[in-house]
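Omission of a single protein chain aside, the complex is shown with its protein chains in their original locations.
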Amino acid sequence: MDDKLFEIMQFGIYTASILLILIGLYAALTKKSLIKIIIGLSIVDAGIHLMLVAIGYVKMGTAPIFSPGFEDAAAKMVDPVPQALVLTAIVIGFAVTAVALSLVIRLYRHHHTLEIDEIKNLKW
Amino acid sequence: MTYLILIFFLLLLMLAAAVYSIVQKDLLYAVIATGVISLVLTVLFYLLQAPDVALTEAAIGVALTTIIFIITIRNTVRHEDDYNKKDDLKSAIE
Partner (left out) sequence: MKKFIVILMLAALGFYLGQTFYELGFGNARFEHGVKDSYLEKTVSDLHVANTVTSIVVNFRGFDTLGEVTVLFLAVTALGGILYKKRHQTGARSVLFSSSSIVRSGSKLLFPAIILLGVYVFVHGHLSPGGGFQGGTIVATGFLLMLLAYKDFSVSHNVLSFVESFAGIFFVLFGLAGFIGGGTFLENFMPVGTMNDLFSGGIIPIVYILVGFKVAAELTGLIYTVLHEKD
């Protein structure tokens, strides 16, 4: 019973992260308004971070923090390396989103529209 | 068993918020749906035994990303189908 439950959970989290990446890519490829494209890229970031942390999970593991008196519990801990990578990735994803949105503000002041078809047609 | 139902409910909520945020034409509602995605992601990171990542996602994804988007929406358009705002204003005055 426990094994069947675990298989269902495995399907659930991986499928949800792949679906998030696909939804975000669809928004980035098909939409016309610039702010919707940036929302789509932010959703792709969220899906990738969930996938990375889910790879490092160990069955019935615990958080990688040592408590006083339990210093030899290293065999039952989850993998700490993907967590360190995702920590950096979240901060950098936010920095890229902030710079992209400042470019959107600047483009709007110049062209007075945010549709990418109109911006391609205006020459100056 | 209740653990499993909780995780499925959270995943369904996250996917529903993602679909809502790319279908909705009013941009303010779409940005708040992106905040809901980050919130559910924080709870999922905690359930996958990663407390540092959950703290970082809660502070950056929920608070700072939403405020930067809202300030951008305030300085540009509010609806996705807003074409030339200058032309609309001129034709409305005449």
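A few remarks follow.
Every chain is named by a letter (A and B) in the order it is written, and numbering of its residues begins at 1.
Everything that follows uses one rule, which is that a contact is a pair of C-beta atoms (placed from the backbone, for glycine too) under 8 Å apart; a residue touches a chain by one contact, two chains touch by 3 or more.
For clarity, every value in this text was computed on a predicted model and none was experimentally measured.
The shown chains contacted by the absent chain are A, B, with contact judged over the whole complex.
Although one chain is hidden here, its contacts on chain B can still be listed: residues 51-52, 55-56, 59-60, 63-64, 67-68, 71, 74-75.
For chain A, the residues touching the chain absent from view are 6, 9-10, 13-15, 18-19, 21-22, 25-26, 29-30, 54-55, 57-59, 63-68, 71, 74, 77, 79-81, 83-84, 87-88, 91-92, 95-96, 98-99, 102-103, 105-106.
Here, only the chains that are shown with their structure count from here on.
The geometric centre of chain A is 13 Å away from that of chain B, both derived from CA atoms. Per the touch definition, chain B reaches chain A in the complex via residues 1, 4, 7-8, 11, 14-15, 18-19, 21-22, 27, 30-31, 34, 37-38, 41, 44-45, 48-53, 56-57, 60-61, 64-65, 68-69, 72-73, 75-77, 80, 82-86.
Interface residues of chain A, counted against chain B in their complex, comprise 5, 8-9, 12-13, 16, 19-20, 23-24, 26-27, 31-33, 35-36, 39-40, 42-43, 46, 49-50, 53-54, 57, 61-63, 65, 78, 83, 86-87, 90-91, 94, 97-98, 101, 104-105, 108, 112-115, 118.
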